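See structure below.
What you see is the complex with one protein chain gone and the rest in place.
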Amino acid sequence: MKRAVLGSLAASTAFAQQSALDAAGPNAYRIKLLGAVFLVLLGLIFLIVIALALIPLARRHRGIEQEPLEQRNQPSQLTERKLAGSVGAATVITVLILFGLVIISVVAGKTVSGPSNRANALVIEITGNQWWWAVRYANDDASRIAVTANELHIPVGRPVMIRGTSNDVIHSFWVPSLQGKRDLIPSHVTTDWIQADRPGRFRGQCAEFCGLQHAHMALWVVAEPAEQFEAWLTHQLQAAIPPSEPVKQRGQQVFLNSGCVLCHAIQGTTAAGQVGPDLTHFASRLTIAAGTLANNKGNLAGWIADPQNIKAGTHMATIPVKSEDVQPLLEYMETLQ
Amino acid sequence: MCLIEGSLFCMLIAIYFYLRLGVDVWPPPGVQLPDVFLPTIALIPLIASCAGSYWASDAAKRGDRNGMILGMTLNLVLAIIFLVFRAFEWKSLNFTWASDAHGSIFWAILFLHTYDVIADLLMTAVLTFAVVTGRAGQKQRIGVHVDSVIWYFLVGIWLPLYVVLYWGPHFAGAPR
Partner (left out) sequence: MSTLVTSVKAPAIDASQREQLESAWRNKPGIAEWFSVTTHQAIGKRYIVTAFIFLLLGGIEALFMRLQLAAPENTLLGPVRYNQMFTMHGTTMMFLFAVPVMEGMGVYLVPLMLGTRNVAFPRLNAFGYWIYLAGGLLLYGAALTNTLPDAGWFAYPPLSGPNFSPGKGVDVWAQMITFTEISAMCVAVELIVTILRMRAPGMSLNRMPMFCWSMLVQSFMIIFAMPAVMVASTVFLLNDRTIGTHFVNPAEGGDPLLYQHLFWFFGHPEVYIIFLPALGMISSILETHSRRGVFGYPALVLSLVGNGFVAFGLWVHHMFATGLPQIGEAYFTAASMMIAITSGVQIFCWLATLWTGRLQLTAAMHFIFGFIFIFVIGGMTGVMLASIPLDLQVHDTYFVVAHFHYVLIGGALFPLFGAFHYWFPKFTGRMIDEKLGKIAFWILFFGFNLTFFPMHIAGLHGMTRRIYTYAAEMGWGQTNLLATAGAITIAFGGVIFIVNVLRSLSRGARADTNPWEAGTLEWAADSPPANYNFVNLPLITARYPLWTERSERGIVVGMRNDRREVLITTLMDAEPHHRSVLPGSSIWPFLTALGFSIGLVGSVAAFYWYYIASVLGMIGLIGWFWPRQPLDIKP
């Protein structure tokens, strides 16, 4: 019984996939620490205030420390002076505490808003769309610009600058385990710094109401050791490998001959649509539809067949696919590693 | 009321500059700079009309019925002349509120001020009618005084607005 209770408590606190308390990077960790300081200090103040309010309540019948109020319902001058002293002291203490909190906040704010050493930074451009994330790895060398969607990979231990904007409405990029959020505003460019200090998968979610499917605009940040990251990035730069098996080739034909190409791009094919996520390495991603579904064949079939059913209001068109083309299409999509 | 309207117009001036600072070229390319001549000439009847307000207000304090009527009529005539100038100026602008942000804020300020002017004119006209037809009691005399204060406010607020709208692009716009 006890284990069940503890187990369920642990399960409920094992929370989530995206908790600010599960700090995986220096910024999130510092913020968590700052929060703990605030919580302890302010919690203490709260308890003192409540005690001060409840004590008179408790002793109201006992009449202790209650002097007879004069005709005009006013205590003596002496009492009023003592009270004035206490209130004054409490005010001064409050001012000092708040002042201290301002200072540590500003200091912490400066620290988490950018790393001390920016030379080594990786720059990723994120563009918010209703309801998915366009991801672009910036680079001075045009041949090393990788484009993907809804999932970022970052190297462990290295600061990453997120340069953000939006194509339509205001969104907000937020990965709680790594850093506070930053709004993505059309016609503005905002910057944010994230860094993971341990490998892992960290979920993020859009944090500014952006329309019907704001609830289903999530992203994944995969932090991996440097060599793995470089390998991943290099792989992302490659065009899609043409399929060798007939079924999959048929699937590719289905894709290229359908409306899919109006919105989606696959490097190495004629599909060059810029409206929706880039699908070149679609199968290597964890999820479909910005974190809405796990990326597997069954979910993909359901998504393509009826996107409105899964994400009502999504801008993805419902492209009719003949039943005999479904399997080949899915097989082809699976090759887009 | 002056507090409310005043803070509203101050806010609009601040917004004008906020929008200005958001772009490089102001007004945006292709837009003719608002013509300075007509609005500047229009200032003359506008400021002169205050004399009519003052006369009416002073007459109201003294209970001088004829003075009130003449003062308010003078105010009305000059204000209408001002509005005529403004109407011509409106016609000459080559941008609308839907052209771009500059057009939007320009027209917003111009429209709101003109609306207030017309509203006050109507009020003055009604008051004049009331006094002419013998209905000038204590409340109406106070009304004449209040009306003139509102008029001073509308004229006074127009001066900084005029500078911002018509001279702003020359000082704060990008070199053209």
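Letters A and B name the chains as they come in the text, with residue numbers starting at 1 for each one.
Here, a residue touches a chain if its C-beta (ideal position, glycine included) is under 8 Å from a C-beta of that chain, and two chains touch if they have at least 3 such contacts.
Remember, predicted model here, so these are calculated numbers, not experimental data.
A.B. asks: I'm checking contacts with the chain that's been left out. Which of A:Ser187, A:Ser244 or A:Thr270 qualifies?
C.D. replies: Touches the omitted chain: A:Ser187.
A.B. asks: Sort through A:Val102, A:Ala138, A:Ala226 or A:Ala272 and give me the one touching the missing partner chain.
C.D. replies: In the complete complex, the chain left out is touched by residue A:Val102.
A.B. asks: Among A:Gly25, A:Pro176 or A:Pro243, which one touches the chain that has been omitted from the display?
C.D. replies: Of the listed residues, the one touching the omitted chain is A:Pro176.
A.B. asks: Just to verify: which one of B:Leu70, B:Leu83 or B:Ala108 makes contact with the chain not shown?
C.D. replies: For the chain that is not drawn, the touching residue is B:Ala108.
A.B. asks: Hey, which chain A residues sit against the chain that's not shown?
C.D. replies: Spelled out for chain A, the touching residues are 11-12, 14-21, 28, 30-31, 34-35, 38-39, 42-43, 45-46, 49-50, 52-57, 60, 65-67, 69, 71-75, 79-80, 83-84, 86-87, 90-91, 94-95, 98, 101-102, 105-106, 108-110, 112-113, 130, 168-170, 172, 174, 176, 179-183, 185-188, 190-191, 203, 205-215, 312-313.
A.B. asks: Over the whole complex, note the residues of chain B touching the chain we left out.
C.D. replies: Where chain B meets the chain not shown: residues 1, 3-4, 7-8, 11-12, 15, 18-19, 22-23, 28, 97-105, 107-108, 112, 115, 119, 122, 126, 130, 135-140, 143.
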